[in-house]
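Quick one: this structure, given as structure tokens, is what I'll be asking you about.
The complex appears here minus one protein chain, its other protein chains still in place.
In this document, chain identifiers A and B correspond to the written order of the chains, with residue numbering beginning at 1 in each.
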Amino acid sequence: MKQDTIVEVKDLCVNFYTNQRCNRALRNVSFSIRKARTLCIVGESGCGKSVTANSIMQLLPDLGRIESGTITYHGEDETVHIEKLPRNGRKMRSLRGEHIAMIFQDPMTALNPVFSVGYQIEEMIREHLELSRARSSEHAVKLLRDMGVPLPEQRVKEFPHQYSGGMRQRAMIAMAMACAPKVLIADEPTTALDVTIQAQIFELMLALKEEKQMAILLITHDMGVVAEMADDVAVMYMGNIVESGTAEQVMSSPSHPYTRALLDSIPVLGRGKAQNLEPIRGTTPDPYNRPEGCQFEPRCDYATEICRHQMPPEEFVDTSAGDDTPHMVRCFNCKELTHV
Amino acid sequence: MIPFIIRKVLVLIPMLFVISFLIFLGIELMPGDAVDFMIPPDALATISQAELDVLRAELGLDDPFLARYGNWIGQVMKGDFGYSLQSGVSVRDLLAQKLPATIELSLAALVISTLLGSLLGVVSALNKGRLGDHVLTVAGMIGVAIPQFLFGLVMIVLFVFQMELLPVGGRMTPGNEAFFQRLDHLILPAIVLGLSMTAGVMRYSRASMLDSLSKEYIRTARSKGIPEWRVNLIHGLRVAMTPVAVLIGFRLPILIGGSVVIEQVFQWPGVGQMFVAAVRSQNTPVIMMVAFFSVSIVLTASILVDIATALLDPRVKLS
Partner (left out) sequence: MSSKSLQRKMDRLLTLENQGKLRTSTMNRSVRKLSANVLALVGLALFLLILMSSLAAPLISSYEPNAIDLKHRLSPPGEGHLLGTDQIGRDIFTRILYGGRISMFVGLGSAIGAALIGVSLGTYAGYTRGVLDSAVMKLSEIMMSFPQIILVSILVTIAGQSLWNLILIFILTGWPSMYRMTRSQMLSIREQEYIQALQAFGIGSVTISFKHMLPNAIGPIFVNITLSTAMFILQEAALSFLGLGVPLEQATWGNILNVAQDLNILRNAWWVWLPVGVVITLFVMSVNFIGDGLRDAADPTQVG
């Protein structure tokens, strides 16, 4: 384990039990979230990104559970095995909000419509910090001001529907930052927002990361966001992390066919019409009817016989950046691929 | 808030006029007229047609339809609903005499069904899929399916005939007329009417609570690390309350309908029993008044529901 690792996820398996079936949503997922760094988990919808985020917070729906693997939180003076804690027990609740905070995709539905924004922020403050009513409401105003909400004294009394989309997400972040958490989990925080507002929210998150030395786990489906925000990247496909490493490693020398395909399928601003966009062929398989071997095999241009029968193991392709962030790939043919 | 209420009431007035016209029209269409019912059948043979006509003219029954409607509505606006054709007592006095009993019964039933229904609904939702939830769901199903008066009759058989715990029928025993002395008369009808309405409230508040609990803000609340009871009762229940309040307002017509039946079962001397008697004897002034009165209550309740919704849900603007 590295010195600055705050949350370490190892061999995490999560299953969902719906429609009288069992869906293996996460299959041996491992990664670590490190201090003052942003880890981006990227992948198509349904690949298990959000499940990963919710597992760390123990916020999985009733029909889902952690089957095996570990989620370890390395706090300042204690090490907590999150996967062993009862879901809504005292210990888990003391972690939530105070040590690990989370913001969600759509701040309109994630905020309770019938309570004022101030009430919802203060609720967080009073749960974890021993502050008087007056002090906590001062603190809420300060948080809103820090997050760039204008006229915070007045807006603290307003309700979520009176906020614009961007302001709502700022209020959401203010709530998450209330107890100065060590880790911020952001589950597609800008998907519901305009592009210009997106940039503002990301700027705010970057500033907070620098200022508070906070670790960020950012879930996204947008390679553009990864390029902008990530220090580390993990690419997910059908419940597996297929490639991970620093942003530099993954973005400039993608070694998994899926990462390559993802990068080829996004337009680059300024290149105009000349660029050759390659959509990924086929569709994501039915999670109840998965391919036997590598999950990406049916859609992969480089697939060989072995891919059909076996899931490739984790393989480290580039150790030049040191042990801290090995460049990991799960592909039998990654060597051939890097030479193409 | 005040302009909002005034606007609502202003919309109500033309509606009430239309409704009063319809009621009057309906009564017009009833077979026979007042005179036929005022005179006993054996006396009818001895009375000449001329005498009948004089009586009709005196009662204003020969005027043209619109004139009679105008006449009637003019009097209604002065608070005069005419006289009961059976007893000759003014309908307003009749209402004043019967209304307290009905209000007593309905209010008790409303309180029982609202408190019990929303409480059981929330308990059921929080225990979804467990034994308690199943028991309550099935009990609710039976409660919705059993005819109200049958439930009343079964209760009479059990508590009055079998156990002889409670008196049968009526509102009070002569001589014991203070509220606490006649409480034993109220218990059974209030519980029957209340319980028969509880099932509906329970099913609805369960659904509303489950809906609220499935929303994203519940996950947000959990992500803050607040205790489960706060997640459920502060965040979940607070949002679920609005639709339940609306439902309770809109159940008033059912409450009125229910009290008509239950008053009949328990011989409760209220407006409902008076209405049934009036319908059976085609006592038109009483029928008209009860119909008009109940519609006014329902419409007023709908305004109250709007106000309650606006108070409970900050998203609703009073405009």
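Keep in mind that, in the parts below, a residue touches a chain if its C-beta (ideal position, glycine included) is under 8 Å from a C-beta of that chain, and two chains touch if they have at least 3 such contacts.
On a predicted model such as this, the values are computed, not experimentally measured, just so you know.
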For the chain left off this view, which of B:I187, B:V279 or B:I307 is in contact with it?
B:V279
Given B:V122, B:L136, B:V260 or B:M274, the one touching the chain that is not displayed:
B:V260
Only one of A:K10, A:K35 or A:R65 touches the unshown chain, namely A:R65
Footprint of the hidden chain on chain B, which residues?
15, 18-19, 22-23, 26-27, 29-31, 128-130, 141-142, 144-150, 153-154, 156-157, 161, 168, 253-254, 256-257, 260-261, 264-265, 275-276, 279-280, 282, 287, 290-291, 294-295, 298-299, 302
Chain A, residues in touch with the chain not shown (by the definition above)
15, 17-22, 62-63, 65, 67, 286, 288-289
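Keep in mind that, in the parts below, only the chains that are shown with their structure count from here on.
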Could you grab the centroid distance between chain A and chain B? Build each centroid from C-alpha atoms only and quote it in angstrom.
55
For chain A, which residues are in contact with chain B within the complex?
57, 59, 88, 92-98, 101-102, 104, 106, 109-116, 123-124, 127-128, 159, 161, 172, 175
Within the complex, which stretch of chain B touches chain A?
215-217, 219-228, 230, 235, 238-239, 242, 312-315
